[in-house]
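First up is the structure itself, then whatever we jot down about it.
Missing here: one protein chain of the complex. Every other protein chain is in place.
Which chain is which? They are A and B, in the order written, and residues in each are numbered from 1.
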Amino acid sequence: MKPTSHSFPANARIGLADPILQTALGLARSGFPLRRQQAIERLPEFEELREVGRAIKDHTLAHLDFYLELYERNVTAAGGQVHWARNAAEARAAVLDICRSVDAKIVTKGKSMVAEEIALNDHLEANGITPVETDLGEYIIQLRHEPPSHIIAPAIHLMKEQVAEAFRAAHTELDPDRSLNDPRALCDEARTVLRPRFLAADVGITGANFLVAETGSSIIVTNEGNGDLTQILPRIHIVVTSLEKVVPTLEDAATLLRLLARSATGQEFSSYTTISTGPRRPGDHDGPEQYHVVLLDNGRTALLGGEFQDMLRCLRCAACLNHCPVYAAVGGHAYGWVYPGPMGAVLTPALVGVEEAGHLPNASSFCGRCESVCPVKIPLPKMMRHWREREFARRLSPPVYRSGLRLWAWVAQRPALYHALADIAGRVLGWAGGHRGRFRSLPFAQGWTAVRDLPAPEGRSFHSLWAERQRKPRGHR
Amino acid sequence: MNSARDDILAGIRRGLGRGPVGAETAAELAARVAAHRRNLVPARAAGLDHAARVDLFVAMAEEVQTTVARVASLDNVPGEVARYLAAENLPAELVMAPDPSLDAIRWDQRPLLQIRRGRAEPRDAVSLTPCLAAVAETGTLLLVSGADTPTTLNFLPDTHIVVLRAGQVVASYEDGWDLVRGRQEWPRTVNLITGPSRTGDIEQRIQLGAHGPRRLHVVLVEDAPAAE
Partner (left out) sequence: MAEPARVALLVTCLVDLFRPSVGFAAVKLLEEAGCTVEVPYAQTCCGQPAYNSGARADAQAIARQVIAAFAGYDYVVAPSGSCAGMVKIHYPGLFADEPATLAQAQELAARTWELVSFLVDVRGMERVAARWERNVTYHDGCSGLRELGVKQQPRRLLASVAGLQLTELPDSEVCCGFGGTFCIKYPEISDKMVTDKAADIAATGAEAVLAGDLGCLLNIAGKLARRGSPIEARHVAEVLAGMADELPAIGMPAR
C-alpha cells in the first residue's frame, strides 16, 4: 500500500475524533495488557526467557548468511524451493509466476504482514487472480477495502455493527433478514462463507512466524486454523516471508514460541502452531504438491551492522502496540502504512524512508512502556531517537523547532545568562499569572494552552532564591 | 548480473562487515545446529512425576476448552466416543485416521457407529485421530502428518476426537521435537494443537470454531503404554 505516514498528524486527528474507533481502542487497551500480565505471572521464567530470546536472535543475525544458506539447503532437501527477492517487485513477481504455473484462479491467504508490505493482493487482482483473505480480521478489512490497523488483530478498529454491515453488503446470497447482532453469528457466517473458498483454492499463501534452519521448516501460529486450511488443501503452498524470521533450531523456536503468544494475546500458546516442511510426502493423502518460500529482503539487510539492527529481532507480537498510549489514542491507520505503533515507528522509516515516515518516531513521549514489554528487548525509544538525530542532522525537522531548540541550547551553555533570563521570566510570568496562579492562554504557548492551563511560576527562580539564602548568615535562613 | 540470492548474501556480509563465514566458524555453527541443545525449559512440567504430568496436561487442556474424558483402557474408547457424540447431539459417524495404533480398538462393540478410514472430506462432521504426544506444559497435542495420519482430519471436521495414551504425555515441546526427530522421516506437517479453533477478532470477544474444529475432545487412556 502507498504510505500516508507523512500525513500522520492529520490521520491522528481523524482517529481521535472517531467515536467508534475510540470505543474499539478502549476495549483493546484495557484487555491486552491485563491478559499479558496474567500470562507472564504464571511463568516465573518469563524474564529470563526474554534474555534468552534476545540472545538467540542476536546470534542468528550475526550469522544470518550461514543460517539462511542452511535453511535453503534443508528446504530443498525436503522437496521445497526458495525464491530470493531483493525487493517487493521481485517478491510479487515470484508469487505471480508460481500461481500462473498452475493457472491459479483463486488463492487463499493466511495473515501475512510481509504480503501486505509488498502489496501482494493488488498485484494478484491486477493479474486476474482472486486473493481471498481467510483470517477473520483480514477478511473483514478486505471486504471494507481498507488496510489492517494492527499487526495481529487487523480489524481491531471495528465494532460488530461495522462487521455486520460489511457482511451484509458482500454476502448477498444469504437471507437479508438474518440476524447478525452478535459476534457468534458473524463468526459462523464467516466460517460458512469461507469454507468453500478454502476448498476451491488453487494456491494457498501463508506468512511465517519463524523459519527453522535445522529442518528447512516454516512455522505459523494462528488461533483460527485458517493458516492450516490454507496450506493443506490447495495444490501449492507458498510462504511469503522475510530474511530475519530464520532461527537455528527447533529448540530456539520453542523458546521464542513461549514468548510469542504470551506477549501477543496473553495466551499460554496459540490454538494452532504448525511446522511445515516441504510438499506432501509419498504416501500422504493430503497436503500440497509443491512448497515454495519467497524470501524477502526489501531493506532488511541495510539494517545489519547499523543503529537499527536490533529491530530485526522483532517477533511481530504487537505487545508494543498494545501498551503504547499513542497507539491507544490514534489507532493503527494513523501511522499510514503496514506497521503501526512503536515497532512501526522504527521500521517504517527504515523501509519507506524517513522523509515519508519522519513523523512516526517523533510522535512518542518516550514513556518506554514498549521496550519494557518487548519479548526480545528491542530498545525502541533509543531507535526512535536515532531517527530524530538523523532528521535533525538533515534538517528535516520544522525550522521553528530546530532554531528554537538551538537557541535554547546556546543559552543553556551560558549559566550566568541562563540564570538571569530564568529569573526574569519567572518574575514576569509569576506576576502575570496574577491571583489565578495559572494562564488560560499565553502567547507562544498556544499549543499548550489550547487544551490545558499553564501553571504560573512561583516568581523568582530557585537559583536566585538560593543565592540570596546563601548570602544570609546561618541563623537568618 | 548477480542473482537476488547473491546480492542478498553479499548485502548481509557487507552489513556485518565481513566476508563469508570461515570454515572454522561454519563448523561451530553446524555443530550447534546438530546438537540442538535445549535453551531454558520452564520448570512447570519438567519437575513432575508422570501422574502429575498427566494431570497437568488435563488441567491446561481444559483451560482452553478442550474436553477430556479419562478412561481406563483402550476397550473403553468406543463407548466413550459413542457417549460423547450422543451428548453433543452429533450423528454417530466419523472419519478415522488409518493409523495402525487405532486398529486394536474394539469398534465392533459399537456397531451403530459408522466409521470410514482415510483423509477428511468436506462432508465429514467428526474425525478421530491418534497423536504423537501431548505436551503437559500448555495442554498441547502434537500430531504429525503421514500416510496413516492425514492432516485434513485435524482441521476440516467440526469435531476432532483424539485418542491419547497416558504414556504419550511429555513435559515440554522439546520432548516433542525429540519424538518427531526419532521418526523415519521428518513429516510434512507437525501440528501443535492447544484447544479448539477460536478468534477474538470481533470486539475482543472469543468465539470458538472460527475455521478449524469447534470441538476438541481427548479420550485419555490411562493404562495403555505409548504406541510403538
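Keep this in mind: contacts are C-beta pairs under 8 Å (C-beta built on N, C-alpha and C of every residue); 3 or more make two chains touch, one makes a residue touch a chain.
On a predicted model such as this, the values are computed, not experimentally measured, just so you know.
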item	value
Neighbouring shown chains of the undisplayed chain, as defined at the top	A
Chain not shown: contacting residue from A:Leu312, A:Val330 or A:Val352	A:Val330
Given A:Ile20, A:Ala126 or A:Ala412, the one touching the chain that is not displayed	A:Ala412
Where the unshown chain meets chain A, residue by residue	9, 12-13, 16, 325-326, 329-330, 362-369, 371-372, 385, 387-393, 397, 401, 405-406, 408-409, 411-413, 415, 418-419, 422, 425-426, 435-438, 440, 447-448, 450-458, 460-463, 465-466
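Basically, only the chains that are shown with their structure count from here on.
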item	value
Length of the line joining the C-alpha centres of chain A and chain B, rounded to whole Å	30
Contact footprint of chain A on chain B as seen in their complex	3-5, 7-9, 11-17, 20-21, 25-26, 29-30, 32-33, 36-40, 42-44, 60, 63-64, 118-120, 122, 138-140, 145-147, 150-152, 154-156, 172-174, 177, 185-205, 207, 209-213
Residues on chain A engaged by chain B in the complex (per definition of touch)	24, 27-28, 31, 43-45, 48-49, 52, 56, 62-70, 78, 84-86, 90, 134-137, 140, 153-156, 158-160, 163, 183-184, 186-188, 190-191, 194-195, 198-199, 213-215, 223-226, 228-229, 232-233, 243, 248-252, 254-255, 257-258, 265, 267-281, 283-287, 295, 297, 301-306, 309
